[in-house]
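Can you read through this structure? Questions will come right after.
With one protein chain held back, the other chains of the complex are shown just where they sit.
What follows is chain A.
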């Protein structure tokens, strides 16, 4: 089991002044699995993502990414280096596409580092050497592959900003995949999608998991997505992990129900009465 670990988060704590956004959080995400992080608003889910992708430097803790070339410590890597060489790619809660550029250009920009090396930091490209032309052709093939995968091939030359909302979400996922990551972090990919688009998204995410064999980390509020596709669910509340397990067990976890639905009056009843009602008083 351990050799299958993609990401290991140990004792992650993030404090903003006096506010503890994440408190001693530990979990693992495995290769070829979709790990969902759920929790009420303000539970610290996006903060976990920002720590993983280098937008925040964690106050404490260790974030280990098991990429193809061995383990890497994400908390010690500069933000823009994290996506490089099969690193971590992400999407954003409020879509961040390059709206003035075309769909295809969005996907080519995502392959910046490989192309940059191939163009010898622009010199080879400036003189149009064959080496660069080949690399660009490869980048184009990768882009085409993902365009087909997310069903945007026909719209490849549209400006990204002119796409409908659901397509923009899918394009952002395709762009992140063009980075060729070993861990993909998706921040609420189903937000604002209609049920049909949500179902399509499920298929897309499952095929990324199965075909690419990478780890997916998913923040989502839409339970129809979370419960259907995730292999492993982590529940956060006020920065603390309150549940960790497969979707079925998490769904039944009383702590999760309490976090989502609030304290029920039953909990205030004395243990004898709870026992009479066949409920576990320690729940």
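Points to keep in mind about this one:
Rule of thumb we're sticking to: a residue touches a chain if its C-beta (ideal position, glycine included) is under 8 Å from a C-beta of that chain, and two chains touch if they have at least 3 such contacts; residues count from 1.
By definition in this document, contacts and distances are computed from a predicted model.
With the options "ABC transporter permease", "Esterase", "Phosphoribosylformylglycinamidine synthase subunit PurQ" or "MoxR family ATPase" in hand, the undepicted chain maps to the protein name "ABC transporter permease" (source: UniProt).
Checked against the full complex, the candidates A:36, A:74, A:104 or A:201 give a single residue touching the omitted chain, namely A:104. Summary of contacts with the chain left out: across A:28, A:119 or A:142, the touching residue is A:119.
For the options A:82, A:190 or A:259, the residue in contact with the chain missing from this view is A:82. Checked against the full complex, the one of A:69, A:157 or A:210 touching the unshown chain is A:157. Listed for chain A, the residues touching the missing chain in the whole complex are 53-55, 79-84, 87, 89-90, 92, 96-102, 104-105, 108-113, 115-116, 119, 121-122, 125-126, 132, 140, 144, 147, 153-154, 156-157, 159, 175-176, 179.
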